[in-house]
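Inspection log for the structure reproduced underneath, given as structure tokens.
Note that this is a trimmed complex: some chains were dropped, and none of the rest were shifted.
Chain lettering (A and B) follows the sequence in which the chains are written, and residue indices restart at 1 in each chain.
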Amino acid sequence: MRFEVSARLDYEVLASSTVLLNIKPLPSANQLLLEETFQATPPARMRELYSETGEKRFCVIEVPDAGNISFSYAAQVETRYQVLPGEHLTDVPISQMPAQVLSYLSPSRYCQSDRLYKFAAHHFGHLHHAFEKVLAICDWIYAHVEYSGGHTTPQTSAFDTITEQVGVCRDFAHLGVALCRALTIPARYFTCYAYRLQPPDFHACFEAYLGGHWVVFDATRMVPLNGLLKIATGADAAETAFASTFGNLSFQNLQVKVEALEPGFHPVNSSPTHGFSYSW
Amino acid sequence: MRFEVSARLDYEVLASSTVLLNIKPLPSANQLLLEETFQATPPARMRELYSETGEKRFCVIEVPDAGNISFSYAAQVETRYQVLPGEHLTDVPISQMPAQVLSYLSPSRYCQSDRLYKFAAHHFGHLHHAFEKVLAICDWIYAHVEYSGGHTTPQTSAFDTITEQVGVCRDFAHLGVALCRALTIPARYFTCYAYRLQPPDFHACFEAYLGGHWVVFDATRMVPLNGLLKIATGADAAETAFASTFGNLSFQNLQVKVEALEPGFHPVNSSPTHGFSYSW
């Protein structure tokens, strides 16, 4: 399926600064970038980098002391995905996990799985399979956490959300990741463009490692999974921030847009009978 | 300089389990492994893995349900290091940092640099150079944090230690890392064997990225820097745990030993005039 995505970020520049922008879809075999444009207005020196593990690419932009600056990005992207029968999403023994997958068992800044063992065991420990557990985690989050902006901050973590029970996509994803890890299911966070997200904005979801696949879950249930276009994957929001600024600039405005370039979009979600994956 | 290191860990096994052991020195151009032996008693199936970024190698061991199990490791290691004049340890602009270095600016599980900006700016912001700042951070930690076991837990973080002011090597290193990152100096945590550490144990220190080098610091001042033999490098202790156990076993005992195989060890530390590095 082909999509057109675009984003524009405006800043007021108070002193020359450096910005790391992480808003471009990650190219992969299942997410082809057909064309893309990125520009700063006024122009600024920039450099594109890939993280060593290939899970994100980002721009480092040197912003001169210049009143205001805007970053505009647009791309055409074609995505493919897999719908995997539930019986393929088997539990993977730790002894058979690849090294990179094992790293997603560790607690991270906003996903303190090391403090959630008993909670996770109480609520989900009676279930037999990892896939069932992740579905139950999503159900629990959806049932218990209210989706509402303005209650949480960038410092809010899964440990807070489990009790405070309110937050945005980032908080939902952090809690999903943390509970999976507490059950020894590798899980990672990703940022994305999201087709049909209302109101339009960047989005965040998570993946759990099941049957050798990174299977996508979205506990907010706000968008169809096949409308997601991945930007960056990492341990949590600390590794995948849309923008990190160093110096002195003030964020003014964000506009995000996602459109389908083809007709016939049929929403796909995960369910007890099948999982959804962008990886092969 | 050649060293012999050894470690032995004993566990009581209550049910078949999996153990990730991260106790072998990391081979590199500056840390040559001349010979090593590792064995489980009774024997167990094991697999050695390297993390994708090459910053640690670890064993995944399947422990059968077997009463007790011991892991014994011994190696001869030859290390080389650099003493770098302070004037080479220049500030590196963000726009010139490699992608992997940039990742060490992010907050992590036990190093919540995102909550320490003002503290770091107040205490160290008046200093001109990154190297000065890191030295001042180590001085502050050494002056304010009491080295004492039994007060902190595996969940203790830099945010706690900055106020509670007591801890062990792990807590000292976490605080050093967090304060560097809060000042936009990339910093990473590492575990190691440590020659002349009393009482003998594993140790943890940190590295800051200065003048294009990963420069070693130890705010505990308990061992000479040229007596350190690196095991694993990562964002913090969450990524570099000596042992992670899954299943049901109970830790019984740890023995660690480091000996010099050559005479003439002369302690080297960092100072305002020079830094110390194991990387080239």
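Just a few scattered comments:
Note that a residue touches a chain if its C-beta (ideal position, glycine included) is under 8 Å from a C-beta of that chain, and two chains touch if they have at least 3 such contacts.
This structure is a prediction, so every number in the text was calculated from the model and none was measured.
Total copies of the shared sequence across the full complex, per this structure file: 4, with 2 shown.
Everything that follows uses one rule, which is that only the chains that are shown with their structure count from here on.
Put simply, chain A has to spin 180° for its C-alpha atoms to lie on chain B, with the angle rounded to a multiple of 5.
Measuring from the averaged C-alpha position of chain A to that of chain B gives a distance of 30 Å. Those residues of chain A that touch chain B in the shared complex are 18, 20, 45, 47, 49-53, 58, 60, 62, 93-95, 98-100, 102-103, 105-109, 112, 114-115, 154-155, 184, 238-239, 241, 244, 246.
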